[in-house]
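A protein chain is absent from this complex, but the other protein chains hold their places.
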Amino acid sequence: MGLAYHFDWGVLWRQPYGIWLLKGVWLTVQLGLLSWLIALFLGIFIGTIRISRWRWLRVLGTTYVEIFRNIPFIVQLFFWYFAGPMLFGKTLQFHINAIMGLNYYVAIVGLGLYTASRVAEHIRAGFASIARDQYQAALSTGLTEIQMYRYVIIPYALRIVIPPLTTEFLTIFKNSSIAMTIGVAETTFMSYKIDSDTFHGLEATTGAMVIYLILGLSVVKLMGILESRFRIAGLMGRK
Amino acid sequence: MFDAVIRNLPFLMGGFWVTVKLTAFALLGGIPLGILVGLGRISKKRWVYYPVTFYVNLIRNIPLILVIFWFYFVMPILVGRPMDPFPSAVISFIIFEATYFGEILRAGYQSVSKGQIEAGYSTGLSYIQTTRHILIPIAFRRMLPSMITQSIVTYQDTSLAFVIGLPEFVRRTAIVDNLEVRSIQLFGFVAIMFLITCYISSVVSRRFEVKREGGY
Partner (left out) sequence: MIEIRNLSKWYGNFQVLHNINEEIKQGQTVVVCGPSGSGKSTLLRCINGLEPFQEGEVTVDGVSVSDPGTNLYKLRTEIGMVFQRFELYPHMTALQNIILAPMKVRNKSKKEAEAKAMELLHRVGIPEKAHAYPANLSGGQQQRVAIARSLAMGPKIMMFDEPTSALDPEMIKEVLDVMIDLSKGGMTMIVVTHEMGFAREVADEVIFMDEGRIIERGTDISFFKNPKNPRTKEFLDKILL
C-alpha cells in the first residue's frame, strides 16, 4: 500500500514528551477526582430534594438537572471561563481573570456542576425504583422514618445506584478531556501538543488512548472492590 | 442586550446549520452501524462477537475528543493527503456513536421473546429474513425513547468537533467572542439555543414513550 508515513513510537517516552504526557495524566487524575467529589455531594443533595415533599424543592432540583443536562459540557465550560468572570462586575472581573491557573479551577467546578446533574438523575431513579410498598412494609413493622431510611431504604438504594455511578465516574475522566479547550494541560491536550511539536499525532493520541483505557480499567476495579466491601460490611444489621 | 448576538446572527446561525448537518450525518451513519454492532454483540459466532466487543469496549472507554483527534490524524495517512475537518469529524462520530446505539439496540434485541424468532424460523424464514423483518423492527421500536435520547446526546457531542477547527456553532461563537468580548451574551445565546432544542427533543421523546402503537 505504501503509506508515506514513518511511525515514531518513541515520541511517547522520549524527553520531554514523556514528561509532558505524565504531567497531563496527573492533571487528568486531579480533575477527575476533585470534580467527582463536588459531583457526588451536590448530586446526592439534588437527587434527594427531587423526591422531597415540598414542591418548590422538587422544582428547584428538576430545573437544575434540566439546565445542566441539556447544554453540552463544552458550552458550559466556555460560559464559565469566558463569561463567568464578567458576572462579577467590572472590577472583580479583572482580578478573577488574573488568577493563575484559573482554567484549572473553572474546569473542576464546571465538571463538578455538570456531572452533579447526572448523579442527581441516577439517585432519583434509584429512590424511585424502590416500590412504595417497601417503605410501607418497613414502617408497618414499627420503624421510625429515620430508621427506615437508614436500615432499609438507603442500603437498598446504594446497591441499585452503584453501577450507574461507576459509569458516571468513568465518564468524568472522559469529560475531563474537554478541559483542554480552555487550555488545561491534561492528557489529551498533551497528546495534541506533542503533535504540534513532532507531527506524530497518531502515535501520541494512540498512547493517550491506552492511558485512558488503563485509567478506566482501574476505576472499574476500584468500584468493584467498593461494591463488594459494601456487601460484606453490610450497612444493614452490623451495628 | 443581545446586540452582539444580533450583529453576528448570520455567522452564528451558519454555525448552527453546520452543527445540524454534522448531527444528521452522524445519525445517518451511526444508527445503521449501531444496528449491526448490536447484532454482533449478541452473535454466537466467536469471530464476530470478540472483535465487535473489543471495538465497543475500546471506544466507550476513551474520550470523544481523543477519537476525533485520532481520526483527524489517521485519515490523511490512509487517504494520502490532508483532509477537510468535516468528513473526518463525520467518520469519528459515526464510529463513536455507533457503539452507544449498538448497546441500546443490544438490550432491545435481547428483549424480543425467543418465541417470536422461533415463529419466524418455523415458517421457513432464513436468519437474515428473520433478523430483518422481525428482530430489528421490534427491538428498534421498543428502544425508540433511548435512541432519541442518544440522538440528542450526539447533537450535543458535535460541539466537540470544535477542536479540529470545524466551524460549527460553538466555534463560531468563540470566534465572535474573540472579536466582541461580549461573552455573557454570546455563550449565553449558545447555551440557550442548546437548552431549548434539547429540551424540546426530550419532551417529544417522552411523547413517544407513552403513545406507542400496539403495545410492544
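A few points about this structure:
Residue numbering begins at 1 within each chain, and the chains themselves are lettered A and B in the order written.
Note that in this section a contact is a pair of C-beta atoms (placed from the backbone, for glycine too) under 8 Å apart; a residue touches a chain by one contact, two chains touch by 3 or more.
Note that the coordinates shown come from a computational prediction; the quantities given were computed from them, not determined experimentally.
Every shown chain touched by the omitted chain in the complete complex is listed here: B. From the options B:L33, B:L125, B:V153 or B:I175, the residue with contact to the unseen chain in the full assembly is B:L125.
Per the touch definition above, the residue from B:I138, B:V176 or B:M193 contacting the chain not shown is B:I138. Taking the whole complex into account, chain B touches the unshown chain at residues 113, 115-116, 118-126, 129, 133-134, 137-138, 141, 213-216.
Assume only the chains that are shown with their structure count from here on.
On the side of chain B, the complex with chain A involves touching residues 58, 61-66, 69-70, 72-74, 77-78, 80, 156-157, 159-160, 162-163, 170, 173-174, 177, 183-184, 186-188, 190-191, 194-195, 198-199, 202.
Against chain B, in their complex, chain A makes its touches with residues 3-5, 66-67, 69-76, 78-79, 82-83, 86-87, 170, 173-178, 180-181, 188, 191-192, 195, 201-202, 205-206, 208-209, 212-213, 216-217.
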